[in-house]
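Omission of a single protein chain aside, the complex is shown with its protein chains in their original locations.
Labels run A and B following the written order; every chain starts at residue 1.
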Amino acid sequence: MSDKVTSVAKQPVKRGLSRNTKRNIVAYSFIAPNFIGFAIFTLIPIIFSFFLGFFKWNGNGTPIFVGVSNFTKMFGDTFFKASFINTIMYCIGTVPLTLIAALGLAMLLNKKIKGRGLFRTIAFFPYVASLVAVTAVWTMIFHPSKGPVNAILHYVFNVQTLPNWFGKDLIMFTMVLFSVWRFMGYYMIIYLAGLQGISGELYEAAKLDGAGKWNQFRYITWPQLSSTTFFVMVMLTISSFKVYDVAIMLAGGSDGRLGTSSSVLVYYIYQKAFQEWDLGYSSAIAMVLFALVLLITLVQFRGQTKKEKE
Amino acid sequence: MKSLKQSKSRKIIVYLFLVLASIIMLIPFIWMLSASIKATQEVFSVPFRLIPAIPRWINYKDIWTTIPLLTFIGNTTFLTIVVTILQLLTSSFAAYAFAKLEFKHRNKLFLMYIATIAMPWQVYMVPQFIMMRAMGLNNKLTAIICLQAFSAFGVFMMKQFYTGIPNDLCEAARIDGMSEYRIWWKIMLPLSKPALSTLTIFTFVNTWNDYLGPLIYLKSESKKTVQLGLKMFIGQFSAEYGLIMAGSVITLIPVVVVFLLLQKNFVEGVASTGIKG
Partner (left out) sequence: MRKRISKVASLLLTVVLVAGMVAGCGASKSSDPGYGSGTTTIKWSIWDEKTTPYWSQLADAYMAKHPDVKVELTDLGSADYSTVLSTELSGNGSEFDVVTIKDVPGYATLIAKGVLEPLDDRIKTANIDLAKYNGSTDQLKADGKLYELPFRSDFWLLYYNKDIFDKAGVAYPTNDMTLEQYDTLARKVSKTGFGNDQIYGAHYHSWRSAVQLFGVLDGKHSIIDGNYDWTKQYYDMVLKEQKDGICRTYVDVTASNLHYSGAFSEGNTATMNMGTWFIGTLIANVANGKYDKALCGNWGVVKYPHPSGVAAGTTLGQVTSLAIPTSSKNKDAAWDFVKFVSGEEGADVVAKSGNFPAIMNDNIASQIASIAGFPTDDASKKALLTTKVYLEAPYDKNIAQINTILDTYHKDIMNGDISVDAGIAKMNKEVSAVLGK
């Protein structure tokens, strides 16, 4: 808001660079180191891949222009549709659950408890432990006939038809559960860092006013965390759409292949790109993924910039 | 107004919950330890035995001799340190501009940064490889550094943290005549210890565990990294899971150490100093 005032006040025609231009140059100079590296090594290949969506190319020879045929092909592609739906379902499940779990853990482990450093490290473990190990454990625990989960369901709750957690009906659910467990420690750290930015004085004042724990959370913690929450939501959304490793490990079996019940977009992209070397089609699919994520991010971004202006 | 008893019993409940949750989180790690001293065919055998009949401690010796694990750890350490430093510097530098400076196309540029995170790497891996090879970066450790050090993720994260730091601090410094560069160096950086620690942890883990990048770019054995090394235990017809797990346990240690050291920075009140002063 203060900026609107200063830009109105700036009138005179100076010789040399205007204040605006100087300001821009300074800002660009801050961005430059990161942007140059980013542009050369990442942005250019990404832009190239965008154009590739309208071509047919296998990595060698000249790309052949095919217009929108890659995109029309997608509409009739059952495997693409299955992957698309699975990915969306996965996203809807994972994002809110992980966020809540991570925030809860962060708030809990921000209190002054003995050994909280140790607990924080333990919460981080599922993320850094070898994916092979984590999957093996999960597979053992949820084994349809030999795992403890189904054993408990059968003997304690008397469930007759035991669920097959890796079967085509429940596999997406199992993947969501797995993800939440694996990544809540990761996002907990982000929230922990975010919590450090909240001044203790705010809570003091609130307590004096007689605010209880819930109101403190609602009126201080949650609003103060809004830029952190934005980051967490966007990252969760993007990484949910990009899910790949989790699906392969849980549902891929020994040959790393997914069926229609568990296939996800990035898996399909990978198949098209590196098994069939149909780089044009895989780029086209990626563009659809990108467009979707961009849309969701834009909505969140609008909401967030409104908040940040306050 | 809370009675001592109430707060004590609440404390006990909290601890109980934490201990239970910790056990659940630690199960895969316990599995890793158990598998690391088993012979390969025992690793997945059912029923699960925590401690095998004959523990193969020799696994921990074999991993160093079967593959040049020390070389791989050396390469990975080098890459991780360089990438982390570059990431921290360039990301926080750029993030300051996005968070605290007004300039033309700020929002569009920032949105573009975030948006590119959405592209799965598998999509542009091949054009990127062809381009990097044309630059002479095939089979060079520098290639990995170029790929990892300039990420949009770091910029995004630091920007969000900087947004949380009140503008008054920067305004006051500007009025005092500080250049933006000094503001970044003297004010923003010190205040963002938790954020920098977070970025360090994430960059460290990411680079340390990176598999696809080294797979495509590093071909000579002298340049390979830890994750490639562990995959060497998976042969065409069989996999030495006992050794893989022993290797995974060893390579997990630096990550845990880094985290333990850095999480000390997630301490209340670090950022709240100097606001009203």
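Everything below uses one rule, namely that a contact is a pair of C-beta atoms (placed from the backbone, for glycine too) under 8 Å apart; a residue touches a chain by one contact, two chains touch by 3 or more.
All values derive from a computational prediction rather than experimental measurement.
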Exercise. Any idea which of B:111, B:130, B:178 or B:260 touches the chain not displayed?
Worked result: B:130
Exercise. Which positions on chain A touch the chain that was left off?
Worked result: 24, 39, 43-44, 47-48, 51, 58-63, 136, 139-140, 143-146, 166-168, 253-255, 257, 259-261, 271, 274-277
Exercise. Tell me, which residues in chain B touch the chain that this view leaves out?
Worked result: 39-41, 44-46, 66-67, 104-105, 108-109, 125-127, 129-131, 133-134, 138, 215-216, 219-221, 228, 231-232, 234-239
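Following the convention adopted for this analysis, only the chains that are shown with their structure count from here on.
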Exercise. What is the distance, in whole Å, between the centres of chain A and chain B, each centre taken as the mean of its C-alpha atoms?
Worked result: 15
Exercise. Given the complex with chain A, which residues does chain B contribute to the contact?
Worked result: 11, 14-15, 18, 21-22, 24-29, 31-32, 35, 43-44, 46-48, 86, 89-91, 93-94, 96-98, 101-104, 106-107, 109, 111, 113-120, 122-128, 130-132, 146-147, 149-157, 160-161, 163-165, 171, 180, 184, 194-195, 197-198, 201-202, 205, 209, 241, 244-245, 248, 252, 255-256, 259-260, 263-264, 266-272, 275
Exercise. So in the complex, which bits of chain A are touching chain B?
Worked result: 2-3, 20, 23-24, 26-28, 30-31, 33-38, 40-46, 48-49, 52, 59, 108, 110, 113, 117, 119-130, 132-134, 136-138, 140-141, 146, 181, 185-186, 189-190, 192-201, 224, 227-228, 230-231, 234-235, 238, 241-242, 244, 266, 269-270, 273-274, 279, 282-283, 286, 289-290, 293-294, 297-298, 301, 305, 308
